[in-house]
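Can you read through this structure? Questions will come right after.
A selection of the complex's chains, in situ.
Labels A and B are assigned to the chains in the order they are written; within every chain, residues are numbered from 1.
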Amino acid sequence: MLARSLGELARLVGGDLEGDPSLEIRGFASLESAGPGDLSFVAADRHLSAARLSAAAALIAPPGFDLGGRPAIRVAQPYTAIAAILPVFFPQPVVAPGVHPTAYVADSARISPSATVSAFAVVGERSIVGDVAVLHPHVFVGPDCQVGEGNILHPHVVLRDHVALGRRVIVHPGSVLGADGFGYVFDGQAHRKIPQVGRVVVEDDVEIGSNVTVDRATLGETVIGRGTKIDNLVQIGHNTVVGPDAIIVAQAGIAGSCRIGRGVVLAGQAGIADHVTVGDGAQIGSQAGVHRDVPAGAGMIGTPAMAGGEGLRALAAIGRLPELLRDLRALSRRMAALEQRLEMGRGPAGRG
Amino acid sequence: MLARSLGELARLVGGDLEGDPSLEIRGFASLESAGPGDLSFVAADRHLSAARLSAAAALIAPPGFDLGGRPAIRVAQPYTAIAAILPVFFPQPVVAPGVHPTAYVADSARISPSATVSAFAVVGERSIVGDVAVLHPHVFVGPDCQVGEGNILHPHVVLRDHVALGRRVIVHPGSVLGADGFGYVFDGQAHRKIPQVGRVVVEDDVEIGSNVTVDRATLGETVIGRGTKIDNLVQIGHNTVVGPDAIIVAQAGIAGSCRIGRGVVLAGQAGIADHVTVGDGAQIGSQAGVHRDVPAGAGMIGTPAMAGGEGLRALAAIGRLPELLRDLRALSRRMAALEQRLEMGRGPAGRG
């Protein structure tokens, strides 16, 4: 059983302690499921009533939230504190280093002695697996790849040849890096394949979700920049450069030869057409369809994508279209009536 | 060669027999491809002409459909009858129980003697595989999982740790259950990962398509409720609860912390934003984008999603926008003409 004192946890996150520092905390849970030995948290005031009802022994909360005197750790950013505390109560299992007897490693591959290559994993010719990297079962690393220090490749990840991963990269199950980009030329008879001979480069601290696809470049490199986080089922086309520090939410798609800037947020199911540049810090709404360059810092929504405030008004107006059509028809009738009346008024038989 | 008498098949589905009960049926096929020994079906009257042209020996059909005297089994719900008859003519291969010599099963895992663990499958520490469950080749079951009685995990399915599947769950190839949810906090320098320490619970009779992703909860549980059916390439975010008896069509995405009610239908490529509640029995149209709670029984379409009838009118009106703009401009010109004329009419130089 893991246990920490509340004072120890407050020091860990640099927070202000309210209550008995020796209070023993034995777990961390949500407000609803926390028991008497647990620490929980409240980050938004709409959850304050749930916080009062919670059985938690203590709460992480921003300064000023009224917790009715319950023991607390006060921090400006509760989620930053949570990120630090969760590993205390939910330690990740330690993976033993070494190559599993069922793994298949090419003779010319180099595996760090502190790395783990699990059951049925494959490492191709001339590939390098760095220190404390973990290849989970069924991972396929093709020839000429670099798996960096501290990488975690979850089960069934596929790196085709010449994929280079930086340090502390995490790839979740089923993702495919380095498959051929989608390039053909129609010669009048058939779509002929343009060989895709470039590669994929993933920089430090990138995390890639499950069943994501990142295609190799036609020539040159497809790049996922440092610190970028990619959610599940995302498509990144050939020769595209993303990040650093971008956030790409689930099922978004970026076509080929795009430039997605620093800190860009692409919400779920959004799409970026090929050869588009999205400037640093831009935010693209869910399901938006972007076909033109987006300036730095812009917020875009809708299809075709429109700038934030205007776009919100335009999308809201769609719901009012039937009413608008009715109003226009009514106005047209009133106009016709007026015109007719004025026409009559000046005619010989006018009743006006 | 499998063969059944028409009378026997009528009894199997509880239908009314028309024609010779001893008629021998040797297969089941669509109207177009059925041969003289085959049973076929017609479920909608628009297919009646194809039914008359079919070479099928007999037909499953609702009462009242005029089949020109052909032998028939009359049932109110043809598809329910078909679901019962197909396994007769297309029996699924029996899978022999046992652990394949190439599989890798952790010492502390418990495998039912009636279960099947196929080639290159992995079962992690402390995991349990229930009676008559089938793990196809390359399935990865992480530590501390429960694979329930009668589960079928198709090739390349991945369950990370602490995933619990109920009874009769089917998961198609390449789906990933229990990968980390997409949770980060920006600390001013970088996106820091919030550890995802919850789990995934899948209840009885759920079926999950190919290359689906269901993320584990941050804390607590992501739940796929009893009898829910999920199509291919669907995303289910962390802490979301779906069902029971929901239908989620291909490429739909549900973000984190959603509540998707009983019997909800989410059509293809629809998206639900995080923290949204969709009430029981609501139907969400294809490609709809839902950002607000949806009441029980509602039908929603479009982005942003609008209630059914109104939404249909609004979406249809988009196609009339160019015409509407022209009408508005014309009306504006007529207005200006009228205003000018009245202005002149009351002026000193009026010609009226």
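By definition in this document, a contact is a pair of C-beta atoms (placed from the backbone, for glycine too) under 8 Å apart; a residue touches a chain by one contact, two chains touch by 3 or more.
Since we're looking at a predicted model, the values are computed, not measured.
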Number of identical chains in the entire complex, 2 depicted: 3
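What we mean here is this: only the chains that are shown with their structure count from here on.
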CA centroid of chain A to CA centroid of chain B, Å: 24
Chain B - residues contacting chain A, complex: 102, 104, 120, 122, 138, 140, 142-143, 156, 158, 160-161, 174, 176, 179-180, 182, 184-185, 187, 190-195, 197, 211, 213, 215, 219-220, 233, 235, 237, 251, 253, 255, 269, 271, 273, 287, 289, 291, 302-304, 306, 310-311, 313-315, 317-318, 320-321, 324, 327-328, 331, 334-335, 338, 341-342, 352
Residues of chain A that touch chain B when the two form their complex: 28-30, 32-33, 77, 79-80, 82-83, 86-87, 89-90, 92-93, 102, 119-120, 136-138, 154-156, 172-174, 205, 207, 209-211, 227, 229, 231-233, 245, 247, 249-251, 268-269, 286-287, 302-303, 315-316, 318-322, 324-325, 328, 331-332, 335, 338-339, 342, 346
